[in-house]
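What follows is chain A.
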Amino acid sequence: MVHKAPRKSAAKITRQAASTVTHPASAQVIRDLHERMVRIRLFETEAGKLMEAGKLPGFLHLYVGQEAVAAGVMTALRDDDQITSTHRGHGHAVAKGVSFRHMYAELYGRVTGACLGRGGSMHINDVTLGMLGANGIVGAGIPIAVGAAFAARYKGEDSVAVTFFGDGATNIGAFHEAANMAAILRLPVIFICENNGYAEFTPQSKHMLITDVADRAASYGMPSVIVDGMDAVAVHHAAAEAVERARAGEGPMMIEAKTYRYYDHQGVKGLRHPYRSDAEVEEWKARDAIDLLEARALADGTATRAELDDTWQRTRDAIAEAIAYAEASPLPDTADLLLNVYSG
Partner candidate 1 sequence: MAVEVLLPKIGLTMQEGTIDEWLVPVGAFVSEGDALLRLATDKVDVDVEAEAGGLFHPVVPAGATVPAGALIGWLLADGEQPPGPAGTPMPAEPGTTGAPEPAHQAVPAAPPSANGSHVPSVDGAAARNGHHGRGAGGRLLSSPNARRVAAEAGVDLGAVRGTGPGGRIVSEDVEDFLAAASVQAAQASAALPGEPATLPDEPAALLGESVTPVSPLVRRLAKERGIDLAGVQGTGVGGRIRRADLDAVPAAPKPAAAPAPAPAPAPAPTSEPAAARRPSRAVAGAPQPGDVLPFTGMRGTIARRMHASLQEMAQLTHGYEVRMDAVVALRAQLKQEWADSGLPVPSLNDFLVKAAALALRAHPLLNAAVHEDGVHLVEDIHVGFAVAVPNGLLVPVIEDAAALPLTELARRSRELAESARAGRISPARLEGATFTVTSLGGYGVDFFTPVINPGNVAILGVGRLRDGVEWVDDQPRRTRVLTLSLTFDHRAVDGAPAAEFLRTVAALLGKPLRLLV
Partner candidate 2 sequence: MTTISEAPAAAQDGTARKLTYVKAFNEGLAQAMREDENVFVAGEDVAGYGGVFRMFDNLLDEFGPRRMIDTPISEAALVGLGVGAAARGLRPVVDLMFMDFIGVCLDQIVNQAAKMKYMFGGAVSVPLTITTASGAGLGAAAQHSQSLEAWLAHVPGLKVVMPCDAYTAKGLTVSAIRDDNPVVVMLNKVLLGSKSEVPEQIYGIPLGQAHTARQGSDVTVIALGRMVGEALAAADELAAEGIEVEVIDPRTVQPLDTETMIASVRRTNRALVVHEAVTFGGLGGEIAAQIQDAAFDYLDAPVLRIGAPFSPVPFSPVLEKAYVPDQARIVQGCRRLLERS
């Protein structure tokens, strides 16, 4: 059964159903989803403030608006499952459990950062948590996830690999090569397309003629599903089903999550020619994923307002502590300029 995405008519395509329209979810999943989404939201909004304050070098591609996708997928994964991410990777990292301290310190270019200050925003990783890195090259993480899935099967493990990418990345060759490779090798890879409607500043209608990226999966013999990317529970269920399939050795699957990027492609607010209307942004914000999940939790009694507020407050505190940690951290020593260029 196909979940119908908001504002997009995708129902015409028949795919394997991911879940029912009304997704049942345990209180634990709801609370887990909520906590991960709040952590992403606050991490990103604080990062945006730091950037606007001129405290962070380099680029910042904020994930705000898309939290339900990262949270929904990650709540369906184990720690030994691997993910590859994108230039907009903070949300995936936070959701996979990478520490605030390591992340902020990396944004600050400190030696205590996730990359020892060598990578920056677009390369945050934590291989102990299966986070095989954000990536500065659009689409480049997709084949790597295929390799990670290959390794899991080669070693006889039942872990899976999940690769996140945007709608724009599906126009790049590596996506198609990797999708076909994963399919022909029947590898446990889950392809998560976070369709936020824009390839940088170019709307989807101007960079592909199809409406649903998920259509592309069919050409590789890969099942796919479209989910409401603002519905964390829906994403969670779709991901859980795909993961189960992959673990069972049934090969890869694609999930297209229709979602939206609140901030600009880069930074908080673009200064250039407006490429989308305020009305469009407001329309999506009206269906904010965190608001939707909190409303549902309050409605079905999964959580109280106080509990939810407590989550926000605890997260704010943790973030403030992490930023202080980052700012107090030493800068890399220029004597170590050649550190880790090579192994051995």
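Candidate entries met the following condition: all candidates are chains of the complex that A comes from, given by their letters.
The working rule: a contact is a pair of C-beta atoms (placed from the backbone, for glycine too) under 8 Å apart; a residue touches a chain by one contact, two chains touch by 3 or more; residues count from 1.
Just so it is clear, the structure is predicted and the values come from calculations on it, not from any experiment.
So which of these touches chain A in the complex, 1 or 2?
Spelled out: of the options 1 or 2, chain A touches 2.
For a test of understanding, state which residues of chain A touch candidate 2 in their complex under the given definition.
My answer: residues 82, 84, 113-119, 123, 125-127, 132-133, 135-137, 140, 142-152, 154-155, 161, 173-174, 177-178, 180-181, 184-185, 339-344.
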